[in-house]
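Encoded as structure tokens, the structure appears first; notes follow it.
Shown here: the complex without one of its protein chains, the others still in place.
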Amino acid sequence: MITHSTDSHRSAFFSEVIEDTPGGEQLAHCLQCGSCGGSCPNGADMQYTPRTIFAMINANRREDVLSANTMWCCVSCYFCTTRCPQQIPITEIMYALKRKAIAEGFANDTDAPALAKTFTGFVEDYGRSFEFGLASRYYFFNKPLSMFKLVPMGLSMLARGRMHLKPNKIRQVAQLQAIIKKAKEIGGAQ
Amino acid sequence: MKYAYYPGCSLESGSAAYDVSVRAVADALGFELEELDDWNCCGATEYFTQNELVATSVIARNLAICREDQTQLVAPCAACFLNLKKTDQLMATHSHVKCQVNEALAAGGLHYDPGRVKVRHLLDLIYTDIGEAKLRQKAVKSLKGLRVAPYYGCQVVRPMNGFDNTEYPMKMDELFTWLGAEVVDYPVKAHCCGGHMTQISEDAAFELIRRLLDSAVEYQADLILCMCPMCQLNLDAYQGRVANHFNKNYQLPIIFFTQLLGVALGLDFQQLAIGKEIVPAGPVIQAKLSAQAAGASA
Amino acid sequence: MAERVGVYVCHCGSNIAGKVDVEEVAKWAGEHVKDVVVARDYKFMCSDLGQKMVEDDIKNEGLTRVVVAACSPHLHEKTFRRACKNGGLNPYLLEMTNIREHCSWVHKDTAAATEKAKALVSAAAERVKFQEPLEPTYVDVNPTTLVVGGGIAGLQATLELADAGYPVHLVERQPSIGGHMAQFDKTFPTLDCSACILTPKMSEAGQHENVTLHAYSELEEVSGSVGNFKVKIRQKARKVDFDLCTGCGVCVEKCPRKVVDTEFEAGMGNRKAIYMPFPQAVPRVPVLDTESCIWFERQRCGACQKLCPTNAINFEQEDELIELNVGNIIIATGWKPFDCHKIPQYGYGRLANVYTSLEFERLCNAAGPTNGKILLRDGKTVPKSVAIIHCVGSRDLNHNPYCSSVCCMASLKFAHLVTEKTGAEVHSFYIDIRTNQKDYEEFYQRLLDEGVHFVRGKVSEVTDAARSENERGKLIVQAEDTLIGRQQRFPVDMVILMGALEPQTDARELGLKCGISCSMAGFYTERHPKLDPVATMTDGVFVAGACQGPKDIPASVVQGAAAAARVAGMITKGKVMIEPVVAAIDEENCSGCRICNNLCPYNAIEYDAQRGVSHVITALCKGCGTCVSACPAEVISGAHFSNKQIYAEIEGALWDAIRPAGVPGESETAEVSAS
Amino acid sequence: MSTKANSAETGAAAPATKGKLAIYWAASCGGCEISILGIDTKILDVAAAFDIVFCPCIADGKVRDVERMADGEIDVCLFNGGIRTSEQEYMAQLLRRKSKVLVAFGSCASEGCIPGLANLHSKQAIFDNSYQDTFSTENPGKVRPQPESKVDEGTLHLPIFYDTLKTLDQTVQVDYYLPGCPPEADRIWDAIEAIVTGNLPPAGSVIGSNTTVCDFCHRTRTEKKIKEFKRTWEIIPDPDICLLEQGIICCGIATRAGCGCLCPQVNSPCIGCYGPNGNSEDFGARLMSALASVIDSDDPDEIDEIIRKGIPDPVGTFYRFSLAGSLMRRGKRPGAGNGTGHTKANAQAS
Partner (left out) sequence: MSDEQFEPKIVGFLCNWCSYRAADLAGTARIAYAPNVRIIRVMCSGRVDPTFVLKALSMGADGVMIAGCHPGECHYIEQNYKAMRRFNMLQHTLKAMGVEEQRVQLVWASAAEGQQLAEAIDKLVADIRALGPLGWSKNWEENGERIKALQDIVNEHNEAMEVPR
């Protein structure tokens, strides 16, 4: 019935972020209580806690936010989201920030985008993903050195028939690709 | 009872053990899982970091290809469960998402009305639809003597499971108490296993894994029960390296809850793919249960 | 014969005239609105001269209806009704339309604003023609008052009225009056002992000649209306004869059955099956709890009965219903504590040494289970470090969105008591410290001197999962210290949860009985948040204390006194006016379909089975008009808001819209004659 | 021509005291005429009191005869049926002119009745449906009725078909109303008596009672709370309890008494043919308001569910007899997403 105004005097970046996050309007209500930063399993490693990030978004500090490591610490455990007293969809906002960071080439000192790309690469080719390809391709291109550390583990996995060497392909790959193509058109490929 | 079944990629590769045990348990408990025809990957958390609409559309395809009569979709994998449920909810609560996703689906000749398919997690199904009475009746082998640490992880219970507490879930605890196991009530049962951090920043991931293993050990658990392939992989496959990293020595088997449930239902390890895990669980279960049996007969 | 309508358009200085062309509006009304015989605009209609103008026109121009286009009727309807009265016209033949708040102040374009003003005036003018003269009725006020709730707010109200010489019936659900305040140890910010200042009031109420105490009783039913309520009170069976009992306490002493006291001791201590909640209880008559009594379990024991020197114990005693007539009702039913189990991450109920604020009050109360010693659950260890968590279930959309307003000060009090009694290190975790009353901020300053650590951050979880040796065996409080922007872990021995203040579980139920409404949260809604804070929408029913919203002791006392003052006012006036804006059923044509019967929240509609018709009890009707619009036979009429009046208003408001065709005389009619 | 001369020509033998009665039939089913015959032998008394000067359905008589009459020459005209064509409007105007007292006779004339339900759709939609889209229609030439058709003898005119059906009083001034589909014989007789004896209510009002059907219903009533509206075929209602309280939508609560509560007596709900009670403006609105008020839920979704499930055809339920005469009008999207979309025309429109 009654719609709350989201435009008004918000910072440009603020509007941008909630634009990109379903339910993001709640961000306007952040109390700066820090229950998010306190809840995060990786909270200790963050250079800015989510709460701080929100304050920075409000202050329109675009660059600082997008170059922060905060969202890359997020493991989508949703503790912050369920605990937030203002019901801000924090995890989703982290996704939104990740998307922006990647799109605008901020995310350089993390391997997450690479992993993501490799992963979705498979999905778009086969319709499904599979660990071996994922691991091998991802590590080969991104952290060849640490590959060796993985060998014993890989082997034991292999030994237990837990590593398939070829992926399963879905029948309707074409259909899926069409959907993805369309979605990218509408959503503006990021 | 008949449900549409969405195994998800891990269950057909790395975590086949989960898939095998799920199907075995389904047979034993007498409910039917019909694999969703030509399902595609849910994109885990990876699509959301790139393009929200693509992410939701890719997921929505799976909901859209459900037949009219497939109104309940069961996903054992946490990430799949959350993604499917989340997408359905997003479409239901945000009309623009609904429109855009359907526009995308239309490109593949598909359409989905939010709410048509009810996304369920396997645990919910077994706990609610099968229920205590039936389980007790079907259970042929008591799990007495076995100290199990139910591990829920994150994405089944949060942000929206609709069947258990998001902070301190109890359903798996109850389920295995029914089956006679000693359930250890340890504080971190719904904390994070590190997720894909194992791939990105091992130090971060190892710390998280350590917390879980430590706590379980502190509470003298014989094994940890998982309901998510990623959790199982991290706790099991990385256990050795985590041990070295903090120079400790864990020997804590990590299996899927359906595997132990199967044991209680009288299925043998083969049928349940027990032995696929890296830290072997078979011997532990054997030892504890027979010890108990011996104690009982003596 | 046609009405003679006078239209008055106010400039309100430039407030209206600045945006609306008032002269034009008045001129237009005079020329275009049917039956308008006088149309004037004036600088300030509410001024004496403005009112005089209306009076004179009524007298000289023989106006039969008056329209004033000015500000909100909520501001000046009374004013102009008076003017009409003085002019000899029934006040209800006035209609005010709001061209200031609803027009000149909210529209940018003068032309548009003027157009709207015209529409509003025409609407009012069309409506007023159908308005009817109404006469308010007056009823006598019964000087007896019912006070529901024997907490500090209720006590205050009771004593104010009783001392003023008016009879009061005080109803309390618990075995003793005193409320939550009786459980407390000290009161902020002065730290004087709660019992010391409360018990005198309690005993005074217990002995006062004008006060009739109904402890261990509940309000069952309310009927009637302002001035003359009929109330039913359920006196729950104590199983102890009130008149015979001397309060010697032998029964309690001899009772073999011990149970945990979840009420007064908040689960921290025990009581007997027959008990007096606390030593200074008023009335000093024990209550037998049949749930736990051995006699009611298996007809054995009966020690109390055997040993009572006055044979006051009566196992057969039943609840009894007491009927009273009262003129006014004061609701002071207070609050209930938030159930901390609802926030599992704080571990209450799972981790032994996590306490609720009420538990802690008992813990440091000299008369409490540990005689005022602050100890862990093991009953011997003194905590070396204590964490206090604010806003547990308050300021949290997942539980209660509102601020519970007392927790900040209470937590400061606790911090002080802990440091004073144990010397333990205290961490107090807050979102904002709110100390906005006299001497509260000073108290905060004092605590800062006492070396309490205030950590700005809402605690994320309390756990016993140690990550390092120094955490082993401790409760670890994990939170972000937002002032340094870092996640921190604080190992402590004891955690105190400052749970929210919530409305009583049956608040809505009681509200319905008395015909008063609740906010979303479930606190009673006052008539006006600023200007009428203790009255409610139901005349003769007042609210005081935490049942109207979270409040500390001083604020509750103020409201108790305020409510009493309002009631005293009603009583001294002796009569009360009843608005004539009510519904009426044309019983001649009512067919008794009974659609309307359960639509009235005030039960003002009664079905007469004999005659097979429904009728309205005028004294109970509040004039909302819901039944009027529900009546399928259109035989219920609403005074001052009749269908005729509203239809006319609609038509007037749309004077400039295209009229429908099909209505004879309008649109092109095609009368063709057969030559 | 003078009135006298004229009367001499037509109703020759008529004694001066005998009044002149006209009965006309516009857009209606003819049931009203049957009902008039329902007054049985009393018809003779009518004949005694009146010359029936014009009644195409029972006696021969030409429009031109009426045209020839002097204005106001007819004492009473019972006009049934709504106005759907130019001819009907012409007759309405003609008879209005010629009659002292014009009575809107029956539901059609008073409020549009069943023919009025066609107002859900435009003329276009109706023609498409009846001349094209119904499955049983073969009309490759897309033939439609034409107002003008040239023949050798000249041009023939058909009355034109209006976009909407109007009630009599939306076309001409009406003196009295006699509701009912059809009006009960007894009520008709009451009305005729009233007219003859001249003790009539104020002009423009309904000749009939001012209470509702419930007044004459024997069923026991208690307070109403409705959790589910039921269709008549869904349950066999208890014969002694208020139908509404059993979930069946009974219009008796809002319908003017007069029929003697016929339907509820045979365990079937009142459908409101006697129209609204008192001087209420909109029968449907009265029903909607009353029924909605007693829905037993405060949750918007549940309320919606109850309404959608229980009342698939709201217009047909609330305005079965009164659509044309009500305040309700069709929107720009005729029949969009409504419960009455059972014709192809409609299906396309929506």
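Should a chain be cited, it is by its letter among A, B, C and D, assigned in written order, with residues numbered from 1 in that chain.
In the analysis below, a residue touches a chain if its C-beta (ideal position, glycine included) is under 8 Å from a C-beta of that chain, and two chains touch if they have at least 3 such contacts.
The model shown is predicted, which means the values in this text are computed figures rather than measured ones.
*Asks:* Sort through C:Q51, C:T64, C:T79 or C:N98 and give me the one touching the missing partner chain.
*Replies:* Hidden-chain contact among the options goes to C:N98.
*Asks:* Which residue from D:C29, D:C55, D:I271 or D:I307 sits in contact with the chain not drawn here?
*Replies:* Only one of D:C29, D:C55, D:I271 or D:I307 touches the chain omitted from view, namely D:I307.
*Asks:* Write down which of C:K34, C:K52 or C:H74 is the residue touching the left-out chain.
*Replies:* The one listed residue touching the chain not shown is C:H74.
*Asks:* Taking the full complex into account, what residues of subunit D touch the chain not shown?
*Replies:* Here the touching residues of subunit D are 63-64, 67, 86-87, 89-90, 93, 120, 123, 147, 157, 159-160, 162-164, 166, 170, 280-282, 284-286, 288-289, 291-293, 295, 297-298, 300, 303-304, 307-308, 311, 313-315, 318, 326-340.
*Asks:* In the full complex, which residues of subunit C touch the absent chain?
*Replies:* 72-74, 98, 100-103, 105-109, 111-113, 115-116, 119-120, 123, 511-512, 515-520, 525, 537, 581, 599, 601, 622-626, 628-630, 638, 641, 643, 646-647, 649-651, 653-654, 656-662, 667-668, 670, 672-675
Everything below uses one rule, namely that only the chains that are shown with their structure count from here on.
*Asks:* Could you tell me between which two chains the number of C-beta pairs in contact is largest?
*Replies:* Result of the pairwise contact count: A-B comes out on top.
*Asks:* From the Cα centroids, identify the chain that ends up most central relative to all protein Cα atoms.
*Replies:* Here the chain at the core of the arrangement is C.
*Asks:* Round to the nearest whole Å and give the separation of the Cα centres of subunit A and subunit B.
*Replies:* From the centre of subunit A to the centre of subunit B is 22 Å.
*Asks:* Could you give the separation in Å between the centres of subunit C and subunit D, each centre being the mean of its C-alpha atoms?
*Replies:* Chain centres of subunit C and subunit D, defined by C-alpha means, are spaced 53 Å apart.
*Asks:* With centres defined as the mean C-alpha position, give me the subunit B-subunit C separation in Å.
*Replies:* 48
*Asks:* At least two partner chains per residue is the criterion; list those residues in subunit B.
*Replies:* Subunit B, residues with two or more chain partners: 167.
*Asks:* Give me the residues of subunit A that touch two or more other chains.
*Replies:* Residues 79, 83 of subunit A each touch two or more of the other chains.
*Asks:* Would you mind writing out the residues of subunit C in touch with subunit A in their complex?
*Replies:* Those in contact with subunit A are residues 345, 391, 395-398, 431, 456-461, 478-482, 485-488.
*Asks:* What residues of subunit B sit close enough to touch subunit C in their complex?
*Replies:* That would be residues 165, 167-168, 185-188, 211, 214-215, 218 of subunit B.
*Asks:* Please name which positions on subunit C make contact with subunit D in the complex.
*Replies:* Spelled out, the residues of subunit C in touch with subunit D are 588-595, 597-599, 607, 612, 626, 629-635, 647, 662-664, 670-672, 674.
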